[in-house]
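Mind having a look at this structure? Questions to follow.
A single protein chain has been removed from this complex, and every other one stays in its place.
Which chain is which? They are A, B, C, D and E, in the order written, and residues in each are numbered from 1.
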Amino acid sequence: MRSFERSSQEARPLSFEKGFNRHAEGSCLVRWGTTIVLATATIEEKVPRWIEKKGAGWVTAEYSMLPRATHQRVERESIKGKPSGRTQEIQRLIGRSLRACMDLEKLGERTIIVDCDVLQADGGTRTASINGGFVALQMAVEKLLKEEKITQNPIKDTVSAVSLGINKGEILTDLDYQEDSTCDVDINVVMLGKDQMIEIQGTGEKTSFSISQTNDILLQAQKAIEKIRKIQLEAK
Amino acid sequence: MRSFERSSQEARPLSFEKGFNRHAEGSCLVRWGTTIVLATATIEEKVPRWIEKKGAGWVTAEYSMLPRATHQRVERESIKGKPSGRTQEIQRLIGRSLRACMDLEKLGERTIIVDCDVLQADGGTRTASINGGFVALQMAVEKLLKEEKITQNPIKDTVSAVSLGINKGEILTDLDYQEDSTCDVDINVVMLGKDQMIEIQGTGEKTSFSISQTNDILLQAQKAIEKIRKIQLEAK
Amino acid sequence: MRSFERSSQEARPLSFEKGFNRHAEGSCLVRWGTTIVLATATIEEKVPRWIEKKGAGWVTAEYSMLPRATHQRVERESIKGKPSGRTQEIQRLIGRSLRACMDLEKLGERTIIVDCDVLQADGGTRTASINGGFVALQMAVEKLLKEEKITQNPIKDTVSAVSLGINKGEILTDLDYQEDSTCDVDINVVMLGKDQMIEIQGTGEKTSFSISQTNDILLQAQKAIEKIRKIQLEAK
Amino acid sequence: MRSFERSSQEARPLSFEKGFNRHAEGSCLVRWGTTIVLATATIEEKVPRWIEKKGAGWVTAEYSMLPRATHQRVERESIKGKPSGRTQEIQRLIGRSLRACMDLEKLGERTIIVDCDVLQADGGTRTASINGGFVALQMAVEKLLKEEKITQNPIKDTVSAVSLGINKGEILTDLDYQEDSTCDVDINVVMLGKDQMIEIQGTGEKTSFSISQTNDILLQAQKAIEKIRKIQLEAK
Amino acid sequence: MRSFERSSQEARPLSFEKGFNRHAEGSCLVRWGTTIVLATATIEEKVPRWIEKKGAGWVTAEYSMLPRATHQRVERESIKGKPSGRTQEIQRLIGRSLRACMDLEKLGERTIIVDCDVLQADGGTRTASINGGFVALQMAVEKLLKEEKITQNPIKDTVSAVSLGINKGEILTDLDYQEDSTCDVDINVVMLGKDQMIEIQGTGEKTSFSISQTNDILLQAQKAIEKIRKIQLEAK
Partner (left out) sequence: MRSFERSSQEARPLSFEKGFNRHAEGSCLVRWGTTIVLATATIEEKVPRWIEKKGAGWVTAEYSMLPRATHQRVERESIKGKPSGRTQEIQRLIGRSLRACMDLEKLGERTIIVDCDVLQADGGTRTASINGGFVALQMAVEKLLKEEKITQNPIKDTVSAVSLGINKGEILTDLDYQEDSTCDVDINVVMLGKDQMIEIQGTGEKTSFSISQTNDILLQAQKAIEKIRKIQLEAK
């Protein structure tokens, strides 16, 4: 049986506790099964140098794990002196995903930085970060609208993400850490609304997968993402 | 009026939520006013090279702030490539304080690493870290005793910490961020039980302070520490 | 018209000059259109610490661009002090792809490091690196077999890679730099033999893509990969 | 018997050789017992970015040990790639102490950097650095006054420092290396004139200390500081 | 017998393949015996800060080896985090040598960066880099003249370099790797035209050398440099 007594097509229980951090312009504590991520959105009234004076804004993300988010404690990246390749790959994915839902010209010349800090990891930390990152981003955008710093909503659609795997031929939705370690194939899917993929990252280091399996995975991903989207929109 | 409607001698409301992180051997979420720190204790069955084969263990601490723990977002130290001087100074203080309550020979040849990660900062993050670090350390030690890896309790006493300041001649207990910015003198005191100081760090960059003022501060610190100690011992 | 006067389904002219570097156990100079990559395979008679004494070997990859591989000169990563996130992401992809074709137990306790250095970049440097990396890897394995250091060929299948994009609704095979900059969607596909995908990485930062488009892209990728595979196997 | 045949209340012989370095705006070679520190003060006609255009100046300090200042050679921090936590803690202390005696507005928009380089270490290097740093700072300020770059003396008072310890219940003034290693409690005190403390840093990792002991230590520190101050003012 | 069946006074076969890299303003692939270096010259329309607004330009060089340029693979400097001392020493030598032939005022306020990347190393990589660096530099300058960005040729003379050694009393021209490892004395000479030395770097870690030997080495170097110069000027 899968954790939380769920079927192969079900994701773990997901919730967003908005406003967990009171300093940030947007924030939520994401709990997805026993994975816990704190997402905060910070508004800075400047943009990276390479897009200055183009009339558009920017959204970027940073991702990190607390040293004891994992079963075994992991050394801090501030001590190793740099973020690992895995960390950078994940934060580039989160950043691209969140930018995909934005009309950056409507945001104006400012940057929203979404920080995703994993307090406890049990699989799906990058998808939890995208889902919570969107909630925090939305709060920050609402603040800008309310303060009349912008007049039009730059958010074009929701962004939602889920991981899937193939285990002995069966497609599983939302892998926990145990499943992630044993699955043959691991695919992360990020979508805007229905049938609007913006990211797919699939890897089969142990076993290859076919084109028709990929199709089935994407159809199953779409169903999960519809539910995640609903929870994001109803979060308080 | 001070925050939380308290007198000059009162600390802010303090609580410890034990077991917040389920992977760590000990953990608690410290809430001190609106300061939030996650403290975890990790047991590693090895010691630093320089105390190997001496029959004794070691306790060390790491301290970090999430980038948006503060009013203004602060760049991650993993990106700057190294912990700042302030960070290192604080984690050396936490480490020394927690070692002061331990009989390291009774701990055996193992290390307990106490990670203090500030989720939200409103003054007193280093004292909150020491207070919560002690609670997490104690849980880890209890686990060692329960699993019969050690037979005698290495913890000799509680460790508690509080900050104090002098504002226009008045001594204030437990400064929040606002008070910390405006006080003339800032003193951190760490004690074991009654009248057993193990650390005092006082600085008066703007105004000097007299020997008799120092005496008064220490007496007032002692009263606060007695209350903190009680909350540490009763935490669940 | 596309560069090299090719149709939407055609890749650029591809060749492998084997033995370009005479020190390495395997090497080839890849020319894919005007993209030039030097791939070398180095055999080291040791494995990373975390797989020691498990009776298996390891394959890893490093990727780098010479500073003037690009239109604008880029600062060396040795001066910046660390490989960029992009570099690490690419070399993790190359490493996973090359491991996917290997039976690491048959390799024995040794490591093959595949270095992919881009001498000139015109799009497709990561797929060129995988394709040339496979050729160099194969040469190194043949050397091990010839010297009777191993008795069974650890290579299970070829590994081939291609990039595809969607431009105004049309699917293009093997994007050059110009196309890569303007395409809405960018997908890299790595396959073993027919219909055996091992990596898919697709991103649509500007425009989303549908599940059925993904299916079409994969079918078109498969055709290109069959041709690339043939060139890899016939390289001299 | 203590080194230099002195009583528990006496500091080691202390001297300042002014002008040891002829390039710096102020400099002295401090000899305190066998501890040797070269302190130089450099005037730069700019201030750190965060205090620009506020009409005030800044004083900062850097501290370092030559690799063979100690009994065992220590690796250079330029090779380790960063100043250690201990180094940063000490230079923050020196900087705060020297700023405490300054009216930074009278200094004008310029920075004085005080470099304290330990040529030979035998305990008390941080207090020797503060004492010599003050002498070098004063020379630099006198140069500014003489050249009429400033019209009012920004130095409000002397700054002097001493370390004290408790050894078997007895309070010792100015610990040498041997004493520092064996004392139970180690306290550094920095004062302006009489009864005007600006820094106290006390630690009792092995043994705790009481509030009344702290009082006695401070009274004894005050006596030592009066003598140090006299030597600073009479230095040539 | 020496490699390439040459006498003690002969250098290995040397060729320059101009335009190997099509992005750079100047480029050549240098083949000197089996040493292969890719030299590119990049024009940047700015100068380092310390020579800004002086009406003159700058020429600088960077040098690097691909990890498998050598018999044993060497770790990338981007992973070690910094160029080694040897690398920096070589690139400082190349930079000084190339500047020596330039009238930097005629170049105008721009920088030419010459990158020398060793694809395969068999001794003489620094002299090959200087010789090829000059060819690339010259192409970049010709481009500036042709585009009429400058009106006068800033190149005053050719720059050519050769290494020499003493082996059992005999002076050898252009050492390959094998000879370089066994020679007692190793001297690199850089010259403009006839009898115009601009760099000499000689070292005899194992054996000393006399003043008259130095004279003989320089006379033999001069002959080799005349031939190298001819090949540089005739390169296509």
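Please note the rule applied: contacts are C-beta pairs under 8 Å (C-beta built on N, C-alpha and C of every residue); 3 or more make two chains touch, one makes a residue touch a chain.
What you see is a predicted model, and the numbers here were worked out from it, not measured in a lab.
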| field | Touching the absent chain when the full complex is considered, from D:23, D:53, D:168 or D:236 | value | D:23
| note | Where D:69, D:90 or D:141 are the choices, the one touching the absent chain is D:69
| query | What residue numbers in subunit E mark contact with the hidden partner chain? | reply | 82-86, 88-89, 91-92, 96, 99-100, 187, 191-192, 195-205, 208-211, 214-215, 218-219, 222
| task | Spell out the interface residues on subunit D facing the chain that's missing from view. | result | 20-24, 27, 34, 38, 40, 42, 44, 62, 64, 66-71, 73, 76-83, 87, 113, 115, 117, 119-120
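The criterion applied here is as follows: only the chains that are shown with their structure count from here on.
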| When the contact pairs of C-E are compared by residue number, which of A-C, A-B or B-D has over half in common? | A-B
| task | Please report how many Å separate the Cα centroid of subunit B from that of subunit E, as a whole number. | result | 59
| query | Which subunit A residues sit where two or more other chains touch them? | reply | 81-83
